[in-house]
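Every protein chain except one is present and positioned as in the full complex.
Letters A and B mark the chains in the order given here, with residues in each chain numbered from 1 onward.
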Amino acid sequence: MTASVQSQGSQGGVPDEGQGGGTRDARSAAASGKFGVIAWLRWGWRQLTSMRTALVLLFLLALASIPGSVLPQQGIDPAAVSRYYAQHPALAPVLAKFSGFDVFGAPWFAAIYLLLFTSLAGCVLPRALRLAKSARQAPPATPRHLGRLPYSAAVRTTAGPGQALESAAGVFARRRFRLRTGDGWVSAEKGYLHEVGNLLFHVALLGLLASVALGGLFGYKANRLLVEGDSFANTPTALDVFRPGRLVAATDLQPFSVTLRRFTASYVQSGPERGQPSWFSAALRYTAQVGGPARSYDLRVNHPLNVDGVQVFLIGHGYAPVFKVTDGTGHLVFDQAVPFIPVEQSGLTSAGVVKVPDASPQQLGFAGVFLPTAVDVGGRLASAFPAAVFPRVSLVSYAGDLGLNSGQPQSVYDLDTRHMHRMPVSPAPLAPGQSITLPHGLGKLTFVGYRQWASLAITYDPGQLPALISALAALAGLILSFLVRRRRMFVRVGAAPDGGTVVELGGLTRSDAAGGFEAEFAELAGEIRKAVGGSAAAEARRQPASLVAGTAAGARPGDPVEEPGGEDVAMARKGE
Amino acid sequence: MPNTGLAQLSNVALVTAIVIYAVAMVCYAFDFAFGRRGTAGVVAATAPEQVAAGALVGAASGADLAGHSFPADPADLSQLADLSGAGTAGSGGTSQAVQSPWPTGTWLRGAFVLTCLGLAVQVVAITTRGLAEHRIPWGNMYEFIAAITCAAVLVLVAAAVRFRAYFMGLFVLLPVVVALAVDVVVIYTPAGQLVPALQSYWIAIHVTAMIIAIGMYIFGAVVTVLYLLTAGYEQKVAAGEVSKAAGILAQLPGSATLDRLAYRSILFAFPAWTFAVIAGAIWADHAWGRYWGWDPKETWSFITWLVYAAFLHARATAGWRGRRAALIQLFGFACLMFNLVGVNLWVTGLHSYAGIG
Partner (left out) sequence: MTRVKSSASRTAWLASAGRAALLAAAVLGVTSCSGGAIGQDTPVSDGQSFVSGSYSSTFYAAGSRPAAPEVGGETLTGQHFSLAGYRGRVVVLNFWGSWCAPCRSEAPALAALSQHFGSDQVSFVGDDVHDSVIAAQAFERTFGISYPSVNDQGEQVALAFHSTVPPDAIPSTLLIDRSGRIAARVVGEVSYSGLRALIAQVLAGKS
């Protein structure tokens, strides 16, 4: 029994996988008397690089990605994460412990894809070596019974056997098959590009991973909200959000500067899409180096600025109403545009906060909304159109302690009113030029006008180009492996019972993913018939086989099988 | 401003297409009920018969193949033959099988003609919509569904001609008609402009590739469902539980053919999907500054890609082919549908261009 299992394993294309491998290891280990660590490691490695493990890991990775799309993610929408905390106060910390809000940076997620790539590398590299080796070997000998092959045909000819064989070989040579001749037979093989494509695809995936890592280590992302007329330089002091890669220091930032001269937005005026934006344009002026020449650029969505290897994108816009605040002592303590953030898209109603920490005798704070086209809808204020046709501002006023002097950093868009008291001033909408006068001589706020702001995303990713190349290489490999079929053709000549020569043809295909080998076989049979000058002794025959789980004799469940377009471990393992 | 006349024409054309498809479906059904089956169609997964015209030297009969243990011939490994289409009947077929690529039977012919006509009308609907809006006509959910159903029917027609898979007509048109009906009644959005984020030539590349890939995936999913039904039916037949001639399933090609056809669909669809995802990444980098940000739609595209990759790996693993692989493919299709519908409607992200709600 032992002998037959092992002999079947060595010939029937059965790989040393799963049980087979384990059993063989166990047997040899038992024979040698020890069942050591090496044997376990080898077994573990075989498990990892097996197709089944790859399947499991692919599913695991897919499953692991699901929470990352359903739960709000910190890196994508921190505000949504805060809202989730507010809505699920008990559940949120538990989820956070398992990196529920940073799934794709979670260690367990990394473990899955690292394992998958290890499995991939462990499978691909030996196969690449095997391919290199088998590419140098000659095709196998022609089998005795060509009729058993899936594709077979016979041709009768009056030519001599040697001549017939030469003509047949000539047909293959013209089609650039690799040939091997023997006594009365010819064996031809073609289609190595299939495996090349397969390996290229998987190796390119490794390249993709490396590119992502490169970007993650040396790249950075930043955001900056810029009001019309303002400038900023690419330094951490200027950025609203700065997410550097692990190996990025502030000295690595490219030293460009940008001024937003003017922001223009155009909206659909009428029709069913009234209010929908038509286009945006941010007129920029920028310098690539400190003190370098200034250039102009029209920044639009889908039209980023490329400066010194860094890309600047237009990702948002809004309004920044301008306020002047005079405090209780009569000093002008505030005179600037304050960015308000849109809370809805159809009318661009925007919310914001004005903090006046240096007002005397009390610090002042104001919170409210800016309405580009203010209308009264049943007693409530709303904005009917996103362009600033009828701009109004409605603010609630506070005085007290803003909490800024304590040193605890605050968001510039949040007003902490815990130590402030609300002023009994009506939040009636202000038109440009109108003011709120605070009671007790605490000061006065004037709504001067408005400007617009644009928010820019700044990204630097050195892995971007390598990632693109890897992705395209993967695609090329994929298409190649699906299109090319690896096939073998055999010719055997023999004497016909009634004189003349019988030329037998046999064909075998291993990776007929896109189909069509039948047609190719028919073509070859026809050419060979013409070449040897014969007539068909038998019609070209095709033997459909039963697709019973595609098992070769002796194969066990879990073993890879030859599949058109699929992995070909069995064949590879046989060193062919 | 969109051209209202053309927009109206587009709406009418789409409804007309639905009607034509519905009539075609009736014709397909009649074909199953009344059409003569003959040799075109049934290839059961049993041992093939051998063609006469002279025995090959040393040939063995085809019945040897199943379960045969081969002699030590290193080249005797492949078990699979090419089963291109149902037309090569159970007679073991000649490789030069002279089979007409066109359908046989009046009902089937009529149904196919109607399918092609409906497709043409749907194309007109989409084109006029694009002309009305002066842009590529896939910018919101309504247009997208119209496009992917069109792609599915296009794949149906192509597969029917190339693989003689005319029997698929009824089964593909059913979800197409349902989807289009929902699209027109519930999801309809009037012709309009694209938001600035979509104003790029990339929409012609990325979204078009997605549409083509999804059309192929739809076709593959329908075939897979048929495969599962047929495989189950064949098991019952083998166990002697059901009479051979009962129902539509008996008239379909064997499960082996369907399995092959489903696999072929994915072989085309998977590279198309890969390309579509890559194109999306390039566009994302161009528009948002990063080629991959785990936006929900990106994540679900990735999940879909992984599951279909698992399907391809399963096809190469013994014990995982057949029913298990088919289920994996359907799971992948479910992820795709969630990506299309669920992510657009329930999960907001940078990709929320559905134009709904």
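What we mean here is this: contacts are C-beta pairs under 8 Å (C-beta built on N, C-alpha and C of every residue); 3 or more make two chains touch, one makes a residue touch a chain.
Treat the numbers as computed from the prediction; the structure is a model and nothing was measured.
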By the document's definition of touch, the residue of A:S270, A:N306 or A:S411 touching the omitted chain is A:S411
Which residue from A:F242, A:Y319, A:F447 or A:F490 sits in contact with the chain not drawn here? A:F242
So one chain is hidden, and I want to know which residue out of A:L63, A:A135, A:A250 or A:L465 touches that hidden chain in the complete assembly. A:A250
In the whole complex, of A:Y151, A:F280 or A:F334, the residue touching the missing chain would be A:F334
Logged for chain A, residues touching the omitted partner chain are 18-19, 22, 44, 47-48, 50, 52-53, 56-57, 78, 107-108, 110-112, 114-115, 225, 230-251, 253, 255, 257, 259, 290, 327, 331-336, 355-360, 403-413, 547-549, 551, 556-558
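Quick note on the criterion: only the chains that are shown with their structure count from here on.
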Taking the touch rule as given, give the residues of chain B at its contact with chain A in the complex, in rising order. 1-2, 43, 45-48, 50-51, 53-60, 62, 64-84, 92-96, 190, 192-193, 195-197, 199-200, 202, 255-256, 259-260, 263-264, 267, 270-271, 274-275, 278, 281-282, 285-296, 299-300, 302-303, 306-307, 309-310, 312-322, 335, 343, 347, 349
Across the complex, what residues on chain A touch chain B? 11-13, 51-52, 54-55, 58-59, 61-62, 65-66, 68-70, 73, 75-76, 103-104, 140-154, 187, 212, 221, 268, 271-273, 276-280, 300-302, 304, 311, 313, 315, 457-459, 461, 464, 467-468, 471-472, 474-475, 478-479, 482, 488, 490, 494, 502, 504, 508-510, 512-519, 521-522, 525, 536-568, 570-571, 574, 576
